[in-house]
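Please read the structure below before turning to the comments.
Yeah, one chain of the complex is gone here, protein chain that is, but the others are all in their spots.
The block that comes next holds chain A.
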């Protein structure tokens, strides 16, 4: 269908030459098969985990002190026991629901804040540096004042999450807006996208990759802040989340349970990232052709 013979009539000929060029220059955009994805992406981490388990099993008799290093089997038993008692999902849910709700609040506050800092020069000069500085402040530092201000309840937990996550989300949006190519803004302006319409149709979508990176980091900060808050401010009435589980295990000198809690905290953090934020980021980048497949 794409012929490229030369004729004397340029106008009629242009269409067929063009079709040929289009066909030649549009590369095949095939995706790797599911099998390739599995062997390329799933197998390596599975092997890594297996290696750690083997090393752990070999190290256990060398240390030979279950109060310092429990056996993999003992930790497995701790998991099974919590599962059979029906507590395991409860621990996870207590923390995850807190974390996600706190993150949702952080999103609602961080987004307009980021937009304000990015767009209003005075606000940027006033709180921009503080906002970036707050990112390097460990959120554990907020736990004592939050306990004093708000008491030992869930609002304290949310406050600590907000203080941890809002700067990341706002900063992500600010850097996203800063990196919007000026050409897009010019193109938008010539089409009549000025003021609020320019922000909505050009600036925000163009800033999305930076914003999503901020969300991803914001979640990591939320989760860390929450765990810090749960470990330090554990109180029976608050319900047992993963942080309290770890603290309870420490007080009971139950090393298998300590390991159980640490592994749960790690896995939940990874799982939320893998299930929500990484797919979101990949989708944003891939749809823009920014994700180059090896």
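We take it that a contact is a pair of C-beta atoms (placed from the backbone, for glycine too) under 8 Å apart; a residue touches a chain by one contact, two chains touch by 3 or more; residues count from 1.
One rule holds for everything that comes next: contacts and distances are computed from a predicted model.
Peer 1: According to UniProt, what is the chain that's been left out of this complex called? Choose from "Sarcosine oxidase subunit gamma", "ABC transporter ATP-binding protein", "Fused nickel transport protein LarMN" or "Rod shape-determining protein MreD".
Peer 2: "ABC transporter ATP-binding protein"
Peer 1: With the full complex in mind, choose from A:90, A:128, A:205 or A:239 the residue touching the hidden chain.
Peer 2: Of all options in A:90, A:128, A:205 or A:239, contact with the hidden chain holds for A:205.
Peer 1: Given the full complex, what residues of chain A touch the hidden partner chain?
Peer 2: 9-11, 13-15, 17-19, 21-22, 25-26, 29, 183-184, 186-187, 189-193, 197, 201-202, 205-206, 208, 287-290
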